[in-house]
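Shown here: the complex without one of its protein chains, the others still in place.
Let's look at chain A:
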Amino acid sequence: MEDLVCPLAVLPTAGGDREGGGSRSDCVSMAALDLRAELDSLLLQLLGDLEELEGKRAVLNARVEEGWLSLAKARYAMGTKSVGPLQYASHMEPQVCLQASEAQEGLQKFEVVRSGVHAPEEVGPREAALRRRKGPTKTPEPQSSEAPRDPLNWFGILVPHSLRQAQASFRDGLHLAADIASLQNRIDWGRSQLRGLQEKLKQLEPGAA
């Protein structure tokens, strides 16, 4: 390895404990090799993410199609104009919402969670002592906010099973959409990392570029 030392390379290397001193070009080659390895790893990850995205998309599309079919069946049972925007409530509160977390800098991950979750109703005496059976009892108001109304209720009290199936399909679709959104963000993030690494490689190896 000592034969590789260039007589003109008298500049101290970053790692001063390398045997034979090492040449500047060796350091550059090592750095380029490391970068290439990192690029390869990132590229493989990106390709894996793209494959996963394609799979999730196919499942989302299938769920949405199932949902449409169920809606069509519900319309057949309830009437053509009975399942549509005319039945939307004038006041809506979301039953599900999105929790966004930042795994790494600039990389967002999404998860669908139920919103408006309230503490379960406590049944039974609050104290260990006997309850007073006579006299007015004060029922404490629930401290948490009221749970959002189920959108199924917009369409009536007794809705056909197909409408419930449609709701289940679209709920699954929402979870898949959150996964797809997370994957899309990861792919975009990976793309920008890839570009950054390619730029660094071009600076180290301008000749190869």
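Just so we're on the same page, contacts are C-beta pairs under 8 Å (C-beta built on N, C-alpha and C of every residue); 3 or more make two chains touch, one makes a residue touch a chain; residues count from 1.
Criterion: contacts and distances are computed from a predicted model.
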Identity of the absent chain, which is to be given by its UniProt protein name, from "Septin", "holo-[acyl-carrier-protein] synthase", "V-type proton ATPase subunit F" or "Proteasome subunit beta": "V-type proton ATPase subunit F"
Positions on chain A where the hidden chain makes contact: 46, 50, 53-54, 57, 60-61, 64-65, 67-68, 71, 83-85, 88-100, 106-108, 110, 112-113, 115, 148, 150-152, 163, 166-167, 169-171, 173-174, 177-178, 180-181, 184-185, 187-189, 191, 194, 198, 209
